[in-house]
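One protein chain omitted, others in place.
Let's look at chain A:
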Amino acid sequence: MTGSTRLNLLVLPAVLFLLAVYVWPTLGLFRNAFNEVGPTGAMVEAWSLKTGAEVFADGFTFELTLNSLWLSLTSTLIALVLSYPVSLFLFRTNSRFRGLLAVIAIMPMLISGVVRVFGWLAILGDRGLVNTLAQSLGLISTPMRLVFNWTGVTIGLAESIMPYMILALLAGFGQLDRTLEEASRSLGATPFRTFLRVTLPLSLPALALAAGLGFVLSMSAYITPKLLGGGRVFVLATEIFEQATTNTNWPVAAMLAIYTLGLLLLLLAISNIAARRLQR
């Protein structure tokens, strides 16, 4: 038995596992997307494009797509702007608390999405921390609507993807090197110019990686848009869930899911190419 066949055997359990829990259900999903809904509302086995035609002829699908893309874009950008300085600091610090600080930064990852949403409600709600504070300071008279709308969802989503983006940034900072920044300083560049000409360009691969990840996570997020949106925020993920559970319209849910998957793969490919370009 050659070394490589032995290796192949070693990965066999993992491959079987993935086949069972991922590939098989995905194929099932694919299959469902081409079924039809009978007059009773039950699913009828078929190989038809009727469901697909319905889904894509519906203007709501287009609206959902735009909503998903917009929400993902804004929360990714917000999260990126906030994560970048944090990761840069963590990457560079010589502090003996570095490990601890890193754990704190990615801690939200360990908390259930539902719990986190309730945290945000306590902070952003009508009688939440922000509104109470602003009112007691006399800045506003009526509470600001910060949850159960796009604002709340964007804030909550940005926060929930930040830990992943911080990790992605830290993993992507390979080329970044203190000595390069020192070289820039010694050649006469101010700290700000050094950031623009050295630190930022060398962070681009990491930023692209993190943005890609954040975007994909935002696109597939369900809990945050659902709970913080208060039924007013419609995106692809909430609609798929709605179709599958409330409407029990499996073909439509499956078709939307496949559509979303395709969209994500496309975006991943784009971000991959971009990252490779930047890496050169």
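Here, a contact is a pair of C-beta atoms (placed from the backbone, for glycine too) under 8 Å apart; a residue touches a chain by one contact, two chains touch by 3 or more; residues count from 1.
Keep this in mind: contacts and distances are computed from a predicted model.
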item: Record-based protein name (UniProt) of the chain missing from this complex, from "ABC transmembrane type-1 domain-containing protein", "Putative spermidine/putrescine transport system ATP-binding protein", "Cytochrome C oxidase, mono-heme subunit/FixO" or "succinate dehydrogenase"; value: "Putative spermidine/putrescine transport system ATP-binding protein"
item: Options A:Arg193, A:Arg232 or A:Arg276, residue touching the unrepresented chain; value: A:Arg193
item: Contact residue for the chain not shown (choose from A:Ala46, A:Leu69, A:Val130 or A:Leu202); value: A:Leu202
item: Given A:Ala46, A:Leu73, A:Met109 or A:Leu180, the one touching the chain that is not displayed; value: A:Leu180
item: For chain A, residues in touch with the removed chain; value: 175, 177, 179-180, 182-191, 193-194, 197-198, 201-202, 280
